[in-house]
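Please read the structure below before turning to the comments.
Every protein chain except one is present and positioned as in the full complex.
Naming follows writing order (A and B), and every chain is counted from residue 1.
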Amino acid sequence: MERSQDLALGLLFAGLGLAAAWQAGSYQGAGGTYPMVLGLGLALCGALVMLRAARSKTDAPRRLVDVPANLVKALAAGVIYVALILPLGFYTASALLMLALPPVLGFRRPLYTAVVAASFVALVWIVFSLVLNKPLPAELWAASRLGG
Amino acid sequence: MDFLLNATSAVMATGPLVAMLGATLLGVLIGALPGLNPVMAIALLLPLTYSMDPLVALAMVAGIYNGSMYGGAIPAILLRIPGTPASIATTFDGFPMAEKGEAAKALKIACWSSAVGGIASALALMTVGPLLARATLHFGPAEYFWIAMFGMASVGVMVGSDPVKGVMAAVLGLLLGTVGIDQLSGQARYTFDQPWLLGGLDLVVVLVGLYALPPVLQLAEKCDLKGLSAAQLRLASVPFRKGEVKGLLPTWGRSSLIGIFVGILPGAGGNIAAFLSYNAAKNASSEPESFGKGNPQGVAAAECGNNADNAASMIPALTLGIPGNVVAALVLSALMIHGLQPGPQLFHQNPVLVGGFMIEMLLTSVLILLVGGAAATRIFAQIQRLPGVLLVPSILVLMCVGVYVINGRPVDLWVMLAAGTAGYLLEKLNVPLAPIILGMILGPMAEQSVRRALLISRGDPVELLTRPISAVLAVATVAMILWPVMKAIKRRRAKNMSENNA
Partner (left out) sequence: MKINKIIVAAALLGCTSSPALSDYPERPIELTIPAGAGGGTDTSARKLALLLEEKLGTSIAVLNVGGGGGSVGASQFMQAKPDGYALFATWNSPLTTVPQVQNVAYTLDSFTPIASTSETAYTLCVHPEFPAETGEEFLAELAANPDKYTYGNDGIGGTMQLAAERIFQARDIKAVAIPFGGAGETLQNFLGKHVDIYGGSISPVLPYVEEKQAKCLVVTSAADVPALPQAAGLESLGLGDKETLLWRAILGPKGLDQAIVDKLAAVIDEAVNDPSYVEFLASKGEVPNVVKGEALGERLREEFDALAVVSKNLGLAK
């Protein structure tokens, strides 16, 4: 397990390093030499990791993910959230995330969730929009009213 | 020292005092929220200060700056999420301490260390500032190159159990640091025709992803539905044990000196100070292997170092008119808006204002003890009482808002998610994350200064070593790399001897 993981990791970094070095070949002067050296260095490190993994006799188990189901849920929620921020607006998307993710993860106290979500989003709104006056992606419902 | 008396009486008015207290508390909050950082906060508050009494305005800057450097330690200890780039080194030992149930102690040490570092730095600013500032002028590109190398050598303490993977992470960081327009040739590197990459990867965006997302994902995996009770938290104030403060004194002294030294060099920042201090503490320790496993000395070194950077970073700005970092640049621009001309004459133009600012840097460091302790235990620790499943979306929202407001562009959110996912996997594969950030910070500094030095010497690399200061720094770098090795050999020998004698 550990062995094959390290083989893959080393291969990934070696590939990344070679790609970076190859790309650096098109840069002129010292501005290209430096990333070229770094790319080759990264490739060397990756190769070392691979070599060591290939020669190692032990292959201890190492779990990449403890609870895959929950990890996938959380990551997917993150991706959907970020994708929705622009179309829906920052606060709408945030409120949705805060309401939807806890039940998906198995939290069965809707009132508690709603209270925390409402107060947290309100707090963020007070700090960023009211006090700091920072522009955030506009809300869907507000944009149609205000957009020119 | 007359000016200090005058300045003190000017600072001891209601306006500056209230501003310092409020701003220090605000600073702690800002530092503690991942994604928010002092630079952003001070930049946002700057317009407000234009119409204000300058001493009140500077009191706010001082409070936010000092407060936030400590604030960063709170999530670093409680959640292993550094609140600011300068608190990465705090996570090394702070979080393990919290896991051992010593969160309260770690927070207390962070608080005291921050205050000590800040006070030492402010005293340096008041007394030897102008002298030190003149000395920094001798640091040219060749010297800066060696400082970057010196910093890179501290990667040795972060690599953990697997040196190859540690070095690999550092090289990856260096490579990430090359993305964007190359300042010395004007060509775009690794930008793939994306305009937003021309400025390079934003350090804070990568940092928030790399460091904040993995703990959040792990929190989701744990799926904690209950939250900790107050009793489990054990955050009631723990008094220092007898002799405990005495044990921290050498670390505080060392880290203060390192922080001040890094601070006065324009361009080097609190994050480098924290790394170097941590490294020095580990090297000096009789039990270096206990670092990274919850050694209080590690927390003390990192937090003392990053606060000792603060006031010192104002030295070149106030004495030479050269801002060494963004906060110093903001202070200078605030002074200019109030009609002062930065430069060597600044102090003579308005000794009460400049002296007052120095005193405010000192007082806000002291205030950390008062405000920081209370804020950390009373307010922030409360978040840990929320069930983990509710914390997960809350932190995600905070991360996104913090990342978005830096540059106002949605693509940064994807960078953050990608960095975080990569960070999660790399950590599981035993690849340390700190060297990546260190490489991103020091890489551009090392590359640009070495190329500048070679331009000046017309391509002769020998000049990198023959200038007196650069020679000393080069030797120090080599010593830094060899020191842990020598120590390990020595200890092994001692162990062998005792075994042989037995």
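Going forward, a contact is a pair of C-beta atoms (placed from the backbone, for glycine too) under 8 Å apart; a residue touches a chain by one contact, two chains touch by 3 or more.
Just so we're clear, the structure is a prediction, and the values are computed from it rather than from any experiment.
Based on the whole assembly, the unshown chain contacts which displayed chains?
Across the whole assembly, the hidden chain touches A, B.
For the chain not shown, which residue from B:V326, B:V352 or B:I481 touches it across the whole complex?
B:V326
Per the definition of touch given earlier, which of B:M12, B:L455 or B:V478 contacts the omitted chain?
B:L455
Touching the left-out chain: which of B:G199, B:G247 or B:P461?
B:G199
Considering the whole complex rather than only what is displayed, give the residues of subunit B touching the chain that is not shown.
39, 42-43, 46-47, 50-51, 136-141, 180-181, 183-186, 188, 193, 195-196, 198-200, 266-267, 316, 320-323, 326-330, 332-333, 336-337, 339, 341-346, 407-409, 448, 452, 455-456, 458
Against the chain that's been left off, what residues of subunit A make contact? List them.
Against the missing chain, subunit A presents residues 133-135, 146-148.
Basically, only the chains that are shown with their structure count from here on.
Quick check: how many Å separate the C-alpha centres of subunit A and subunit B?
Distance between chain centres, rounded to whole Å: 23 Å.
Once bound in the complex, which stretches of subunit A touch subunit B?
5-6, 9, 13, 16-17, 20, 23-24, 27-31, 34-35, 38-39, 41-42, 45-46, 48-49, 52, 62-67, 70-71, 73-75, 77-79, 81-82, 85-86, 90, 94, 97-98, 101-102, 105-107, 112-113, 116-117, 120-121, 124, 128, 132-137
Please output the residues of subunit B touching subunit A within their complex, sorted ascending.
44, 164-165, 167-168, 171-172, 174-175, 178, 182, 184-185, 187, 189-190, 213, 216-218, 220-223, 225, 386-387, 389-390, 392-394, 396-398, 400-401, 404-405, 408, 410, 413-414, 417, 421, 425, 428-431, 447, 451, 454
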